[in-house]
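Okay, structure first, notes after.
Removed: one protein chain of the complex. Kept in place: all other protein chains.
For subunit A:
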Amino acid sequence: MDKTIQTAAEAVAQIPDGATVMIGGFGGSGAPVELIHALIDQGARHLTVVNNNAGNGHVGLAALIEQGRVDRLICSFPRSADPSVFVEAYKAGRIALEIVPQGTLAERIRAGGAGIPAFYTPTAYGTEVAEGKPVEIFEGRAYVQERWLKADVALIKGELGDSHGNLTYRMAARNFNPVMAMAATTTIAQVSRLVPLGGIDPEHVITPGIFVNRLVEIANPAQEEELNRAEAVYP
């Protein structure tokens, strides 16, 4: 078994128009910038994207939105230092937005990966975000029913990876990446370094390879924050 792919372009080549794509990262930390840029080059349209945010500046997710590829965004916090690309698309009616509280977003994704169709959470009870959702009382307290969230594809970023798809992450760049890896039919990881089997201590594997379909080595990956400080624009 060898899940490694030589280039980001090959890794994302099969993503079809209309796909639901989870993109890891919290802001720029853990964002798979090279995979997103490869998806822009590939040209898939009418995507539904799941991400915590809505892009920053003119690279990564913001660039994907700026290129008109995203019809719908599911996120918790569509603000950033420079959210102008999303704001413009949203105000022009070119992109639909579903706001999900951050913990509910993480748990819906986890549930999708774990085969749990719905769960109850105290989050958002009594707020407009919970309107229309079933409510149940457990031990005297009200909880809102939320449903799983699954995707056709997850684009994630790891630190070390091996040919079986075992992954580690780097510091707070872990964020949504491990849960998104579980929730997609096809999970594509970019890693900063490919290592031989055995090169990751089994005690240190965060995402076991069963959740990863393809991985590509991107050494010295771009950081969205640094690209934005350099006022980079993609493409």
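Here is the rule we go by: a contact is a pair of C-beta atoms (placed from the backbone, for glycine too) under 8 Å apart; a residue touches a chain by one contact, two chains touch by 3 or more; residues count from 1.
Everything below uses one rule, namely that contacts and distances are computed from a predicted model.
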Q. One chain of this complex is not shown here; going by its UniProt record, which of these names is it: "Outer membrane lipoprotein-sorting protein", "PcaJ, 3-oxoadipate CoA-transferase, beta subunit", "ATP synthase subunit a" or "Branched-chain amino acid transport system / permease component"?
A. "PcaJ, 3-oxoadipate CoA-transferase, beta subunit"
(Q) Please identify which residue in A:H46, A:R79 or A:R94 touches the non-displayed chain. (A) A:R79
Q | Hidden-chain contact residue, picked from the options A:A92, A:M171 or A:A219 | A | A:M171
Q. Looking at the whole complex, which of A:G43, A:G103 or A:P235 touches the chain that is not displayed?
A. A:G103
Q: In the full complex, which bits of subunit A touch the chain not displayed? Write them out.
A: 26-30, 52, 76-81, 86-87, 90, 97, 99-107, 109-110, 121-129, 169-179, 206, 223-226
